[in-house]
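The other protein chains are all here in position, but one chain of the complex has been omitted.
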Amino acid sequence: MIPKMEIRGVSKTFHARGGTVAALEPCDLAVAAGEFVTVVGPSGCGKSTLMMIAAGLEAPSTGEILVDGKPAGPAGPRRTVVFQRFALFPSETVAENIAFGLRVAKVARAEIDQRVAEQLALMGLDRFRDAYPHELSGGMQQRVAIARALVVRPDILLMDEPFGALDAQTRTVLQEEVSRLQRELHYTVLFITHSVEEAVYLSDRVVVMSKGPGRIKREIAVPRDAEWRGFEIEESGTHASFMQTKREIWELIRAEIVRQ
Amino acid sequence: MSGATALSGGRRDSGIAAARQPALYGAAAIATLLFAWWLATAVPGLVPSRVLPSPLDVVARFAALIADPFSGATLFGHALVSLQRWGIGVLVAIGLGVPLGIALAWLPPLRAVVTPAFELLRYIPPFAWVPIAVLWFGASTTTQAVIVFIAAFPACIINTQLAVSGIDPILARAARTLGAGSATTLARVVLPVAAPTIFTGLRIAFSNGWMALVGAELVVGKQGLGFLISQGQINDSAATILVGMTTIGVLGTLIDIVLQRAQRLALPWRTDSVRPAE
Partner (left out) sequence: MVDATLKPSWRLPGAAPGADATLSFWRREPGRAQWLAIALVSLAAMFAAWWAVTRPEGLVSSLFLPPPIEVWEAFVRLWSGPYLGSTLGQHIGASLQIVIGGWLLAGLVGLPLGIAMGWWKRLRWIAFPIFQILRPVPPLAWIPLALLWLGIGNSARIFVVFIAAIVPWVMNSMQAVYSIDGLLVRAALTLGASDSQILTRVVCRTALPTLVAGARIALGNAWTTLVAAELLAATAGLGYIALNASRTLEMGILLVAMAIIGALGALFSIGMHLVTRWVAPWARAGVAA
C-alpha cells in the first residue's frame, strides 16, 4: 500500500550570518490515505519547517516529498494548507475566498457554485457567504480557511497549528468539528500542534519530534476504535486510555525539553 | 483633566456638547486670528497696506481676480492652467511609477538593477531640475509637467513598492498552495490587497506634484497660479499674493479630499488580513 504522502530523508539547514543552523535532521514520515497524523514536539523543534517543506513552500536541504509514490513537485492544490493565521484574502468575500482554488483551476462556473455551496453548508457558513474576512470572528475565519482548503479536494490536507490563534472555547468547538469531519469523510491529514490533548483527540497516529535540530523520536498509534472516540473532548479527556496515551506522549516531550 | 489621564484613555466627558467642543475651540481660534488681522490693518499707520492688506481688501481682490483678467487670465484661467499641467505630470508619474513599483516589489533582482540610479537621482529636489528642464524643454507647459512628474514619480514608485512588498507573505503562500501561479497570485491576491495602500501613496505623490508645480510656475511660464503670485510680488500687491496662496491651498486640499472619497468608494476592504473581529 503506497502511502499517500511520504517525507523521505528530509532535512533543512539555514545559512545565517557567520555559519549554518541545522533546523531539521533527516526525517522519514509516511502518511497513509485516510490517516490523520499529528506532529508534536517542543518549541523550536522544526515541526513548522517540516510542514512548510511538506507543502512545497520551502525546499529541503536533503530528501524529497512524495505524493502517491511520485515526487510531489511545487506547492499546489494537491497539498493544501490551513495556516495558523488564517491567511484569508481580505479583498474577497467568504464565498470568493473558498472559490479561489477552483477559479485558479478554471473549473466551470456552475460547478464552482455548487461545490462552494456544499462547503459553506458543511462548515456552517451559509449565513456569511458575502461577508468580508475582517467582519468575521477568528473561529469563523478559520472555518473559511478550512473550507477553502477542502473544496479543491486535495490529496492531503496540511494544518499548521490551525487553532493556535483562537481562544480556548472556539478552539474546543473547532476541534470537535474537525474530529467529526474526519470520522465522516476520512481525509488524509498532516496536523501540527502544541497541544498534546488535541493531538490525541484528533489523530490516528502521533509523531513526537525531538528538540531542535528536530528529528522524529517516536510514533504512537491512537486506536481508531478507542472507546472515547466520538465524545466531546472534555468527556473524552476523562477516559483512562485517553489519559494514558496523553501521558505517554507528554513524557516524551518533557524529556526533550529538559534534555541538555 | 490632566494630560496623562487624557492620553491614557481616562474619563471622557459624555454628551453632544462635549463632542462639539473641539470644533468650537478651533473655530474660536481661527475667528480670533482673523479678528486680530483685521484689527491690525484697521488701525491706521500700524501696518502699511502694501505689506499686509486688510482681510476685506483680500476678499475684494479675490472678487476682482475672478471677474477680470490679471497678467493674462482670470483666477479660474490661471487655476485651470495649473491643474492641467499638474494633471499631465501626475498621470505620467502614475503610469510609469505604479507598474515599475509593482515590478520592483515582485522581482527582487530588478531592484538591484534600478536602485543605484534611483538613489543617485532621488535626493535632487524637484525644483533643482528647473534650470535644466527649461534648457531642455523651453519655457512651456512641458517643463512644468516634467517638474510635476519628477516630484510625483519617486513617491509613486517607492510607495507602490512598499505597499506590494509589505503585504503579509502568508497570503502569497496560501495562494500558491491553492495552485495559483506567480502571475495569478500577483493579479488576484497581492494587488487587490495592496491597492488601498498604493492609493494612499498616490495621494502623497499627487500632493508632492502640486507643491512642486507652484514652485516651477514661480520661475517659468506666463500663466498659472504660481505665475500669478509672482506677478503679485512684482506688482507690490500682497492682496494678489494672498488670493493666489489661498487658492493654491484650497485646490490642493480639495484634490486630496476628492481622492480620499474615491478611495473609500472604490476600495472598501481593509488590508489587515489577520485581525479577527473579536
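Per-chain residue numbering starts at 1, and chain names A and B are given in the order in which the chains are listed.
Convention: a residue touches a chain if its C-beta (ideal position, glycine included) is under 8 Å from a C-beta of that chain, and two chains touch if they have at least 3 such contacts.
Quantities reported herein were computed from a predicted structural model and do not represent experimental measurements.
Among the residues A:3, A:42 or A:56, only A:56 touches the chain that is left out of the figure. Residue B:219 is the one among B:88, B:102, B:198 or B:219 that touches the chain missing from this view. The chain not displayed touches subunit A at residues 14-16, 56-59, 74-75.
Residues of subunit B that touch the chain left out of the display are 2-9, 21-22, 25-30, 33, 50-51, 106-117, 119-132, 134-136, 154-155, 158-159, 161-162, 165, 182, 204, 207-208, 210-212, 214-215, 218-219, 226, 229-230, 232-233, 236, 238, 241-242, 244-246, 248-250, 252-253, 256.
Just so we're on the same page, only the chains that are shown with their structure count from here on.
One simple way to say how far apart two chains are is to compare their mean CA positions; for subunit A and subunit B this gives 48 Å. Subunit A meets subunit B in the complex at residues 55-57, 74-77, 79-81, 83, 85-92, 100-101, 103-105, 132-138, 141, 148-149, 152, 158, 165, 167.
Subunit B meets subunit A in the complex at residues 168, 170-171, 173-181, 184, 188-189, 192-193, 195, 269-278.
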